[in-house]
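Below is a structure I'd like to ask you about.
Yeah, one chain of the complex is gone here, protein chain that is, but the others are all in their spots.
Chains: A and B, in written order; residue numbering restarts at 1 for each.
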Amino acid sequence: MVGEIRVAINSDQDIVSARQKGRVVANELGFSSGDATLIATAISELARNIVSYARKGQITIKKVNGHNREGIAVIAADEGPGIADIRQALRDGFSTSGSLGLGLPGVRRLMDEFEITSQPGKGTTVAVKKWRQ
Amino acid sequence: MEVPILKQGAFLIATFQAALSDADLNQLRMGLVQQVVKFRSRAVIVDVTAMDVMDSFASRTLREIAHMIRLRGAETVIVGIQPEVAFAMVQLGLTLEGVATALDLEEGLAYLNEKFKVTN
Partner (left out) sequence: MISKRDVASVPPESKRNEEPSELLRELVAHLRQNRTQLREEWVVRISETRLLTAMTKEEIFAEATSVYDSYVEALETEAFEALQAYARNLSERIIPRGVETHEVVGIVLLLRDVLARSLFAKYQNDFKKLNRILDAYEPAANRIANTVAVGFVQERERVIRQQQEAIRELSTPVLQVRERLLILPIIGVIDPQRARQLTEQLLRGIRTNRAKVVVIDITGVAAMDVTVANHLVQTVEASRLLGATVIVTGLSPEIAQTLVTIGVDLGKMNTVGDLQGGIEQAERLLGYKVATLAEQS
């Protein structure tokens, strides 16, 4: 696999292609199909957040090296309204649109590492990682 | 992407072909309810065997389909959820509570036939 893969997220169609690409990369990196499903599902949720809350953004998928291990990193970045209260957004059941919520606590459970930075009015970046067993 | 809806006796069978977009899912939701009304179906089987990812939107849509169909007096059975997909779903807290599930199409039909004592 060469470098990293970027998928522009502008519509709900892009959600499908982002998660399909994520699964391909996960397979290439030697993740089990169970893990690849978890990764693809996490990408789907992150891409959906972009479409629902920021309209457009970008998903970056790349290989990462840790101490004696390899993994996959997914970065979802947008320039949308941002999240005022991150701690609240990470609580199960939180939602600003009356729907199922941002799904961020779920994404956190699907992956091994989770990082979020957000500035109201500027945008949100969520970076997640999963290590190969 | 069109989701084919098959009429089999008193039941309708909707088979998800591959990865569906949100628009496809919304269309399916409307289509299924209309067909249930049109054919006075007693139950709907939604076969998701081909779905390799079930995220919160897809899961919520399935629940909404089941609710709307129940309001029409019919039942919904979701069949064919893959083991890995089921594992990811519960991690996300998506459990399709209140919706009947079965291993595959055959099991779903057996369940409904038993329930309605219909022979096709």
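Quick note on the criterion: contacts are C-beta pairs under 8 Å (C-beta built on N, C-alpha and C of every residue); 3 or more make two chains touch, one makes a residue touch a chain.
These figures come from a predicted structure and were not determined experimentally.
Just one of B:6, B:71 or B:90 touches the chain that is missing; which is it?
B:90
So that we can see where the missing chain sits, which residues of chain A does it touch?
34, 68
By the contact criterion defined above, which parts of chain B meet the unshown chain? Give residue numbers in ascending order.
78-79, 81, 83-84, 86-87, 89-91, 95-96, 101-103, 107-108
The rule we apply is simple: only the chains that are shown with their structure count from here on.
Measuring centre to centre with CA averages, how many angstrom lie between chain A and chain B?
From the centre of chain A to the centre of chain B is 27 Å.
Hey, which residues of chain B end up touching chain A in the complex?
So the residues of chain B touching chain A come out as 19-23, 52-57, 60, 82, 84-85, 87-88, 91-94.
Of all residues in chain A, which touch chain B in the complex?
12-13, 15-16, 19-20, 23, 33-34, 37-38, 40-41, 44-45, 48, 92, 99-100, 103, 105-107, 109-110
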